[in-house]
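The structure appears right after this line, and notes come after that.
The complex appears here without one of its protein chains, the remainder shown in place.
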Amino acid sequence: MDIVMDAEALNAFLGREFPQVAGEYRVERVDPDLLTARLTVGEAHLRPGGTISGPSIFALADLAIYCAILARIGPVALAVTTNASVDFMRKPEADRDLRAECRVLKLGRVLAVAEALIYSEGGTEPVARCSMTYSIPPKS
Amino acid sequence: MDIVMDAEALNAFLGREFPQVAGEYRVERVDPDLLTARLTVGEAHLRPGGTISGPSIFALADLAIYCAILARIGPVALAVTTNASVDFMRKPEADRDLRAECRVLKLGRVLAVAEALIYSEGGTEPVARCSMTYSIPPKS
Amino acid sequence: MDIVMDAEALNAFLGREFPQVAGEYRVERVDPDLLTARLTVGEAHLRPGGTISGPSIFALADLAIYCAILARIGPVALAVTTNASVDFMRKPEADRDLRAECRVLKLGRVLAVAEALIYSEGGTEPVARCSMTYSIPPKS
Partner (left out) sequence: MDIVMDAEALNAFLGREFPQVAGEYRVERVDPDLLTARLTVGEAHLRPGGTISGPSIFALADLAIYCAILARIGPVALAVTTNASVDFMRKPEADRDLRAECRVLKLGRVLAVAEALIYSEGGTEPVARCSMTYSIPPKS
């Protein structure tokens, strides 16, 4: 599938459409096979025991998968997550950013499916695995 | 299963352990069969198109399920989510709070499973369904 | 949502369309709120340790959810499962049939979401929980 939005275009889109969170997230690289995105971990993402909250990990996976789909179909702000499945596997490092590596498995006319592995920056074993389905609105 | 923490005890626990988010969430009722919790929806939870973000819905489900388990086993801060599955089914109302209704399906020695339905306040059809598995740390 | 196929109509449909498996499964009751279906457990469903295989439990949940959707939209043989999430929570009894209790949570134009709890016949605690999304083909 051709890439129609690169990292710069995706980050500009996030800044326009999601100003509440765009400062925390950054798309770093968009290849035909892999998109990588980063969450700059701050105080608000931390939890007792020196870890990062589940919802922060979920939010990074959601954003990375959304961007991986937009990279292929263009800036469709109203694509929505219909299903998400997450395995939280290891404790992330509280003092490191999180990195998502995302692959699109299916891009249909109506539904897209993608998965993301989440790593602590510098780590080689994933802290979480996430798969999501997005519903793509019909072209008007 | 007996209830060992009521709504007041759970809210006090959240305030102590999760001060970053405790102001947004409130356990409203704890029965043997059902726990209800509320997210006070604010600007940070909103998204384009007049809706509430997926991560905000996930966070409410996670908190409600965590509290439903603690209500039965007591204040074990280190219980952790190992798996979550969410279906986002309807668009929530941007100008209403979200309410979670949570049921514990299994409370084992090592794993607990619970599910939550999420509603816009005053609504009768769920905006989301979520099931989660929690890993319970061994007693020391 | 109105019921347009009752248990008899669903069982006749299964016999016509799924002759390979229709003998094992039976829809027992179709109410607006709840569909119940049964798997007659036989040798082929058993596994070591006196239990019933995961795929047998999955198949019962899939069939019950499919029927619960057809009960509302009529005999659309080509509705397909797009996502399934299952929690296996307790060991089923090898010498009892399995019963599914299924609820439809959303019936949209394109997607339907339903969930099923699976019980050993006579049991009160579910052996498994399952949620599924079905894609509904457009009317031609």
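Chains: A, B and C, in written order; residue numbering restarts at 1 for each.
The rule is simple: a residue touches a chain if its C-beta (ideal position, glycine included) is under 8 Å from a C-beta of that chain, and two chains touch if they have at least 3 such contacts.
Remember, predicted model here, so these are calculated numbers, not experimental data.
Across the entire complex, the residue among B:56, B:120 or B:133 in touch with the chain not shown is B:133.
Of the listed positions C:15, C:54 or C:74, the one in contact with the omitted chain in the full complex is C:54.
Considering the whole complex, the residue from A:62, A:97 or A:115 that touches the absent chain is A:115.
Mapped onto subunit A, the footprint of the missing chain covers residues 85, 87, 89-90, 105-106, 113, 115, 117, 125-126, 129, 131, 133. By the touch definition given at the top, subunit C reaches the unshown chain through residues 17-18, 20, 43-44, 46-49, 53-56, 58-59, 62, 77-78, 80-89, 91.
Mapped onto subunit B, the interface with the missing chain covers residues 82-83, 85, 110-111, 133, 135.
Note that only the chains that are shown with their structure count from here on.
Of all residue numbers that take part in the contact between subunit A and subunit C, over half occur on both sides, making this a same-residue interface. The distance from the centre of subunit B to the centre of subunit C, with each centre set as the mean of the Cα atoms, comes to 28 Å. Between the Cα centres of subunit A and subunit B there is a gap of 23 Å. Averaging C-alpha coordinates per chain places the centre of subunit A 33 Å away from that of subunit C. Across the assembly, subunit C contributes residues 85, 133 that each touch 2 or more other chains.
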